[in-house]
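With one protein chain removed, the remaining protein chains of the complex are shown where they sit.
Now for subunit A:
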Amino acid sequence: MTVTSRLEQVAERVETRRAMLSRLLDPDETTLGALLLAPAAVLLGGVIVYPVCKLLYTSFLDLSLTSGAPARFVGLANFQQMLEDPVFWQATWNTILITLITVPGALVVGLGLALLANLPFNIRWPVRLSLLIPWALPLSFAGLIFAWFFHSEYGVVNDVLNRVGLPGAIWFNSPRLAFAAICLTITWKASSFMAMIILAGLQTIPRSLYEAADVDGAGRVRQFFEITLPLLKPTIVVALIFRTIAALQTFDIPYMMTGGGPGTSTATLAMYIHQNTVSFLDLGYGSALAVVMFILSMCVTAVYLRMISGREGAR
């Protein structure tokens, strides 16, 4: 082989590499689409799809890391254990109750805050901040802060109650009061976000609709029910679905406020999953519990996706 032919070979190789490189840098539409979406797909595959498959599989195993015994396939035994586990039922019932109380609660409070925030203020930033700061406050911080609010001796809630002549309460000693305090905190935390979304919806409603209603002699209350609410409906539905899914996952606030107590009276499903997985290292049972959580929230998501596709179909 002569030197020149070898040089030619090298040159050719460089040439093909350059062609490959330029194809990579300037690909056609489909390849480019695949390339651009690939990182997202890999990440979602690795951190969602694979773990979910693993979760489903593990829920059929007897896998406890404390015993050190190898994983054993036990079929539906974990789910059977769950049905007979009073703490599971208590935690699930608490989770559903929290959802049923705080989702409508946050909607009503959020709607009220949004209507107030929609008034024609001269300076807007204090109002905007008073909705944004609660949103940005970590849930765990909100839990701690409200635990301090509800402190039986030095809490500001009891102080205010005493000032208006009512007796204070030992909030975290009674299952009912503790549960009420938790629901109140969640509602407060969630309502400001709800208000921001609704406020954005309110601002898209054309003023001319209200002016026309004024001319027709419709009162404010009627305007609210016949213009504002119907036009806000799509916004509210979306916000409600996201809120519902977040409420099903409630963990931070009860964990910080009561740790699930007294007893297990304020434990949520997420707290029970965490306890079985991280504290007891019983991955089999933890997985079975998580499967229940997965099914609960997938039902809500399914409703949501159906609404979206329905809306697009109607367009």
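Methods note: a residue touches a chain if its C-beta (ideal position, glycine included) is under 8 Å from a C-beta of that chain, and two chains touch if they have at least 3 such contacts; residues count from 1.
Convention: contacts and distances are computed from a predicted model.
Its UniProt record calls the unshown chain "Sugar ABC transporter permease", which is the correct pick from "NADH dehydrogenase subunit G", "Cytochrome c oxidase subunit 1", "Sugar ABC transporter permease" or "ABC-type dipeptide/oligopeptide/nickel transport system ATPase subunit".
Checked against the full complex, the one of A:88, A:171 or A:193 touching the unshown chain is A:193. Among A:9, A:140 or A:173, the one in contact with the hidden chain is A:140. Of A:55, A:74 or A:87, it is A:55 that touches the chain left out of the display.
By the touch criterion stated above, the residues of subunit A touching the omitted chain are 25-27, 29-30, 32-33, 36-37, 39-40, 43-44, 46-48, 50-52, 54-55, 58, 65, 113, 116-117, 119-121, 125-142, 144-146, 148-149, 151, 153-156, 159, 162-163, 188, 190, 192-193, 196-197, 200, 214-215, 217, 219-220, 238-239, 241-242, 245-246, 248-249, 251-252, 255, 269-270, 273-274, 277-278, 283, 286-287, 290-291, 293-294, 297, 300-301, 304-305, 308-309.
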